[in-house]
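Below you'll find the structure I mean.
Excluded from the complex is one protein chain; the other protein chains are retained at their positions.
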Amino acid sequence: MMALRTRWPWFVLLAAAIAFPLFAANTYIVSVMSLAFIMAIAALGLNLITGYTGQFNLAHGAFMAVGAYTVGILTTDYQVPYWVAFALAGVTTGVLGYFIGILSLRLKGHYFSIFTLCVSYIMYLLIEKWESLTHGTVGIMGIPAPTGVGSLQFDTPIAQYYLALAFLVLGTFLMSRIVHSLLGRAFMAVRNGDLLAEALGVDLMRTKTLSFVLSVIYAGFAGALYAGQVRFLGPDVANESVTFDLIMFTLVGGVGTLMGPLLGTLLVTWLTQSLQFLQDYRMVVFGPVLIALIIFLPDGIVGTWLKRRARRADAAASLKAATAQGATTATGTETRHA
Amino acid sequence: MLEIDSLTKQFFGLTAVDHVSTRIEQGQITAIIGPNGAGKTTFFNLIAGTHAPTSGRIVFKGQDVTGMRPDRVARLGVARTFQTTNLFDNATVLDNLIVGHRLRTHSSLWDVLINSARLREEERLCRAKAMEALDFVGLAHVANRIAADITQEERKRVAFALALATEPELLLLDEPAGGVNPEETVGLAELIQKLVRHGKTVCLIEHKMDMIMQLADKIVVLNNGEKIAEGTADQIRRDPHVIEAYLGADHAAV
Partner (left out) sequence: MELFFQQFLNGLTVGGVYSLVALGLTLVYGVLHVPNFAHGAFYMAGAFAGYYLMSALGLNYWLAMLGAAAVVAVIAMLSQVLVFNPLRNAPELHDMIAAIGILLFLEAGAQALFGADFHRMPTPYGQIVEVFGLTAPLQRLLIIAGAFGLMALLHLFLNHTVLGSTIIAMAQNRDGAALVGIDAGRVTLLVFAISGALAAVAAMLYAPINLVYPAMGNLVITKAFVIIILGGMGSFPGAIVGGLIIGMAESFGGFYFSTDYKDIIAFVLLVVILSFRPQGLFTGKGARA
């Protein structure tokens, strides 16, 4: 398991993130970045179920929409305070994820992915058609920003940036605990192969369901934060393209690594923002880039780097061992000749 | 240690295992042999819980484990290897093995989230057991090698180590010497004997006859899902049914 056991890259990133708004040209860029942080939280979740546990969940974006709509509906139609709605977003996605999980995780491989694709469509259609609940295509407007805590207010782009960052840090921290633990190893055993995992004592359904529920809870909270920042929701939030974006981010960074989804999300968002021509042709370029990545760089940036580093470490260790051996032999020979 | 009583498995009209009964004695090496398609791996699958039998009973150390889920069977002390072992190629060999001991631990999600002392202790234990197992199979020197970079024979040993890390009493080895040259086969056979010297019971499926004849205390011969012979190496060598199954009826008369 590749772990970025060295801590300094994390601190560098954190420092850069904290300092970023001070150097940003305008608040628009700050908003773009905080949105990227929110997507990164969702990507972390997707990485857990797909990267670490090996189940390709195509409904992940739809769960993000569930979290977003939970906040949207509760705050605008029922005047529920933001943070209560926020917590409920996590609960709703968790419960929904549990039931969909036990239904779908009995299916293996492709059937699971197809099933989640269909679940994603059902959710999209429901959001679009169930107007009495979700306002349909009109959407939900005027969602309040997250309510302030004490003297901290969250209604400016910069404040929301740091709020998103704080949640991202918390989410990453908890995720690192999960994936580096024995539980994380159980997830990876499932990814390597159901049969072997079971032979090692892993309870498949329980483990897969746990991974699924945890992953969609991340999506749900990301959606809740999204609602509080963008403050408007439409059925498009549940579109497949959200899931595809998340897949792309995770792939670029490195599936099955911790920093991968983060790096990938930030990098891709940054690139598409700064390269304007990419914006216009973004959709056409997206597909081929995804294909090129999966063919030539399937481990992503972080994954490839970690693999190389581990290989070099092992080669160095073997060389050391061999040299030590050689030295002993040489001494032996010398002694004989002497 | 393991009693198998009239075990049968039918798949949509094909009888893969047909009323097989036998005993695996503790501390012994039992070999399951037979022509291809005889039902040997299905037989293992039934014991390990991957498939539920159509009828029959399996009793392990006095407990009825018929149709029990594989992870529960593993927890009771039955470990198995597969013909091909899927290792996590992107990680080190040692990393691959740590999960092997997890079934003996008890940390929950809460332990994970708060990084409790119990979790840390159990992780330390799993790592120690992994190293121990790796050492046992003689591969301590590749602990930090990327799993994709080890040889086929080393892979087979790592598979043993993985099974060992679960602290089993019975090991079911499916073609442990598959794809391995004669010299390496001898090494693996010695490893199996070492397992038994350390108190394990081994049951293996193999096609390499020299290895079987030297290793096995008892041989069970399957053909078309049925048990056609059972006994020591000498008995099996001379059994006309076995000869017929492998070489055809012409040779049986000889």
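Letters A and B name the chains as they come in the text, with residue numbers starting at 1 for each one.
Note that in this section a residue touches a chain if its C-beta (ideal position, glycine included) is under 8 Å from a C-beta of that chain, and two chains touch if they have at least 3 such contacts.
Everything numeric in this text was worked out from a predicted model, so none of it was measured.
For the chain that does not appear, the touching partners among the shown chains are A.
The chain omitted from view is touched by exactly one of A:32, A:122 or A:169, namely A:122. Only one of A:32, A:107, A:267 or A:313 touches the absent chain when the whole complex is considered: A:107.
For the chain left out of this panel, the touching residue among A:89, A:140, A:251 or A:302 is A:251. On the side of chain A, the interface with the absent chain consists of residues 50, 54, 56, 103, 106-111, 113-115, 117-119, 121-122, 125-126, 129, 240, 244, 247, 251, 281, 283-284, 286-291, 294-295, 298, using the contact rule stated above.
Everything below uses one rule, namely that only the chains that are shown with their structure count from here on.
Centre to centre, using the average C-alpha position, chain A and chain B are separated by 38 Å. Note for the complex: chain A touches chain B at residues 1-2, 174, 177-178, 181-183, 185-186, 188-189, 191-193, 195-196, 198-204, 210, 256, 299, 303, 306-307, 310-311, 313-314, 317-318, 321.
For chain B in complex with chain A, the touching residues are 48-50, 69-71, 74-75, 79-82, 85-88, 90-92, 95, 98-100, 102-103, 105, 107, 109, 112-113, 115, 119, 122-123, 126, 141, 144-146, 149, 162-163, 166.
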